[in-house]
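Of the protein chains in this complex, all but one are displayed in their positions.
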Amino acid sequence: MPECTFGRAIDLAIEHAMARDATIVLIGEDVPMLRAPLVARFGTGRVLAAPISEAAFLGAAAGAAMGGLRPVVELYMVDFIGVGLDAVLNHMAKLDTFSGGGWRCPVLIRAPSGGGYGDGGQHGQSLWGMLAAIPGLTVVVPSTPADAYGLTATALGHDGPVVLFESKLLSAEWLEFLGRGARDSVTFDVPPAGARGAVEPGATVPLGQAAVRRQGGDLTIAAVAVGVHRALEAADRLAAKGIECEVIDLRSLRPLDRRTVVESVRRTSRLLVADEDYVAYGLAGELAAVALEAGLTPRYARVCLEDTLPYARHLEAAALPNVERIIAAALRLTD
Amino acid sequence: MPECTFGRAIDLAIEHAMARDATIVLIGEDVPMLRAPLVARFGTGRVLAAPISEAAFLGAAAGAAMGGLRPVVELYMVDFIGVGLDAVLNHMAKLDTFSGGGWRCPVLIRAPSGGGYGDGGQHGQSLWGMLAAIPGLTVVVPSTPADAYGLTATALGHDGPVVLFESKLLSAEWLEFLGRGARDSVTFDVPPAGARGAVEPGATVPLGQAAVRRQGGDLTIAAVAVGVHRALEAADRLAAKGIECEVIDLRSLRPLDRRTVVESVRRTSRLLVADEDYVAYGLAGELAAVALEAGLTPRYARVCLEDTLPYARHLEAAALPNVERIIAAALRLTD
Amino acid sequence: MHPDLYRQMLRARAYEVAVADLWRRGLISGEMHLGTGEEAVAAGVVTHLRDGDGLALAHRCSPPLVVRGVPLVRMLRELLGKPDGLGHGRAGHMHLFSREHLAGSSGVVGASLPMGAGLALAASRLRPRRIAVAFTGDGALNQGMALETLNLAVAWNLPLLVVCIDNRWAIATRSADVSGGEPGERAAAFGWQTARVDGRDVLAVHAAAQTLIGRLRKGRKPAFLLATCPRLDGHFLGDPMLRMARQPLTDGRELLGEVAGAATRKGGDLLRRVGGVLRMTRLLVQARAGAERDGRGDPLQQARDAMARDPEVRDRIEHEVHDEIASALEAALIDTPGGVDA
Partner (left out) sequence: MHPDLYRQMLRARAYEVAVADLWRRGLISGEMHLGTGEEAVAAGVVTHLRDGDGLALAHRCSPPLVVRGVPLVRMLRELLGKPDGLGHGRAGHMHLFSREHLAGSSGVVGASLPMGAGLALAASRLRPRRIAVAFTGDGALNQGMALETLNLAVAWNLPLLVVCIDNRWAIATRSADVSGGEPGERAAAFGWQTARVDGRDVLAVHAAAQTLIGRLRKGRKPAFLLATCPRLDGHFLGDPMLRMARQPLTDGRELLGEVAGAATRKGGDLLRRVGGVLRMTRLLVQARAGAERDGRGDPLQQARDAMARDPEVRDRIEHEVHDEIASALEAALIDTPGGVDA
């Protein structure tokens, strides 16, 4: 079980799959440089440098999947999905239905996401709620290197379109590239267990299966990505106050592991959602609906991004679901 | 109080505003034909035919708003927002924040939406949940000609970006254009009170204010657009069984009138959301969260679109939140 | 005149005539975009395709699909919304997909170009000497993803033929009113090999496509074929502009009344108002002129005339196609009350 970084875990899963399956190709801006090892191993015929034309290369990925390839498409950041959403919403996600099941659409979209390094509101969004709303799509959001590897591996074997979110704050490579830029003068609040960890080559993580990261009977905190680590830290501190939190890492948003959430909330009667995505019409609401649909009536709070992510580091830190905000909400729910 | 159709009510509100405010311009594909009366009155300088370039003309609308105009932009259908979402998500909605409040972005996007006339899954989506998730945006969804007029009028006086949804099923003009095509051989299940009604010139409807369309103490049904009328019909039939429904027409999704929902649910202890948009990560979940956040623990159900909207009329009718599905869910909640 | 080209054109037309009838009878819902007048392009291009070639289509997709040999009954069943339709009745006429034929379509304007680029990419990696063809309208060449694909296909040197059917209109807008430059020039500026043909002339289309496709199979850069075509029957069935243009006094009355009403209301400036009314009138006149002039140039009629030298073959083809469509229709309507004769 070698240790590796979060971003490298995704790279590795892709590399392993590409070695096994010659129909996998990688498409994206700057991939010859960003994924140099894959170019070195598989050549430029399978690692295609794309122009800054997200709409065309996402659409082409759908067409290539129809033609028998299994494209992996990288976005520079999920913030830019706005120029290419049509390919995802109206083509990849609907091909199965439109073709009467004749075609699935095995495309993996790798979407770096999230803030925490002061890059401003057009470069720090999460937007997984927006994508998870689309029937026909699979949406996964790992929070550890092991899950990053395992979910990528699973996605690469899945026959439908998958969006894989890669938290930039967990990904040492992105953080260096976009945040640090070889400076020693900046620091980031990186959760160590998310940024580096053991990865088991060949392991997969099933879609739609959450992981209970910590057990506790007083309060359920549901989260993904960085939020999981913030929740765990908050849970540690809350434990010191005698409040035992159960922390659920949802891992997939579509399909969503409703059962794990419901079972936990049934026990704790309290649900707190810590989500880096926008607060309204998204994940936090979906989990509220899941709880109510199951006939549960938990006390409930959501700690999410309320507005456009601000640029200034201190404002950004306050706007993201941080440990203090989670603790404060937890205390309100358990008072 | 003249009577008019739903679509005409929007046209009228735009015409009245254009007559008052010379900075309002209308942009869209085919608008010289679709909005011929406006061309006739205000000329081609204020009614601009656009090429099929949604990304460019939505982006240009944002720029034009910076330059002092108040553009009204028409999409052919909200389904096509996928090619132009960036302008909405990253520009219009963020201009206020980015410019330190120096600039708002007074753009009105008119977005025909929804199914019910058998045009298939790429032409019958609602997608208001996706847009209502975006901070900085206002999202309104009228269900009657009076509200269509009033919300359009309000939006045209509002300084930020607004998306106005126009249900094609309520809009006789769209239904004729896209659905009937001069045929007598097809029929549509059009709610009469949504398609035609009195309009008061000059009237406005405030943003973020829901309307209680029917009062009742047993169950709250929250809905927008066609869903409101389906809910009212279901409520009539449920009344015959002794179940009294309160039907809330939300009208704005962002800002959302949380208070009206909460007050109603506090009385009824039951919340049913009837929504033509996709079921997950959207409006239905948001209302669940609103209820739980208010400390309410209602019985809850959602009747929404579960999957890609099917083309065949009978499948489509079954997939949309129809009266039967609403009644069935209401009976489950009140049993 | 190669008889098969005439046969394919006739099949496409006859199929669509049948579809139009079903649509008018209300057995098909929603919009219905037919390729009436585009049959020569479909036949001239698609007859060059081989197994393993991809085909990406826009909303006006029936003629190429018919020529490609997609089973007519499954297509019709789809339009009728039946579970054994191509898309199990869940797709509809803008979303016809056949994996067997590597063919797909889309109702989002411009989407056929990236889809075609993807099919071409797959062909280039998996199927030597196989190519993809994307059909597009002229209006679609103003759509970002289409323009991006003009670049992408060159950057990746894809074996892609884009066939642009230039009918000079996008719904109710004359393309010239909202477009700069010529489609072919645009493609050339991105580095495409380009050609231009009269899209009514099936032999010209066939020859041009042969040259371009031949080069693509040898690995040459992507090719762009501009085929000018009449729009014989408006944008879609029931097109109100066409009806107004043809019958301004009956079908146009309501709109013209509204226009006149608005133009005479207070506010706005007079010159502008007059300009607005003139613009409406101009559009209607153009729509009518287009419909009439183009009517004289029906490509099917031209092909039929070219078959006159061989009347027996022509008659045989016509009978066979009639029978083929009639029996497809019968099979498609088997469970429809009223069936074929209604």
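Note that the chains take the letters A, B and C in the order they are written out, and that residue 1 is the start of every chain.
The criterion applied here is as follows: contacts are C-beta pairs under 8 Å (C-beta built on N, C-alpha and C of every residue); 3 or more make two chains touch, one makes a residue touch a chain.
What you see is a predicted model; the values in this text were computed from it and never measured.
**Q** Which chains here would be touched by the one that got left out?
**A** Displayed chains contacted by the hidden chain, ordered by label: A, B, C.
**Q** If I consider the whole complex, including the chain that's not displayed, which of C:R24, C:R74, C:R127 or C:R186 touches that chain?
**A** Only one of C:R24, C:R74, C:R127 or C:R186 touches the chain omitted from view, namely C:R186.
**Q** Among C:G144, C:P159, C:G234 or C:P299, which one is in touch with the chain left out?
**A** Answering carefully, the residue with contact to the hidden chain is C:G144.
**Q** Sort through A:E3, A:D30 or A:E306 and give me the one touching the missing partner chain.
**A** Final answer for the missing-chain contact: A:D30.
**Q** Extract the touching residues of chain A with respect to the undisplayed chain.
**A** Chain A touches the chain not shown through residues 15, 18-19, 29-30, 32-34, 36-47, 49-56, 79-80, 82-83, 117-123, 176-183, 185-186, 308, 310-315.
**Q** Touching the absent chain: which residues on chain B qualify?
**A** With respect to the unshown chain, the touching residues of chain B are 23, 25, 45, 48-51, 53, 55-69, 71, 83, 86-87, 90-91, 94-95, 97-103.
**Q** Tell me where the left-out chain touches chain C, residue by residue.
**A** These residues of chain C touch the chain that is not shown: 142-145, 147-148, 150-155, 177-182, 185-186, 188-192.
Methods note: only the chains that are shown with their structure count from here on.
**Q** Which chain has its Cα centroid closest to the overall Cα centroid?
**A** Chain B is the most central one.
**Q** Centroid from C-alpha atoms only, then distance chain A to chain C, rounded to Å. What do you get?
**A** Measuring from centre to centre gives 41 Å for this pair.
**Q** Residue numbers in chain C touching 2 or more other chains?
**A** Residues 87, 90-91, 95, 106, 108, 144-145 of chain C touch two or more partner chains.
**Q** Give me the residue numbers in chain B that touch at least two other chains, ranges are fine.
**A** 55, 79-80, 82-83, 121-122, 308, 310
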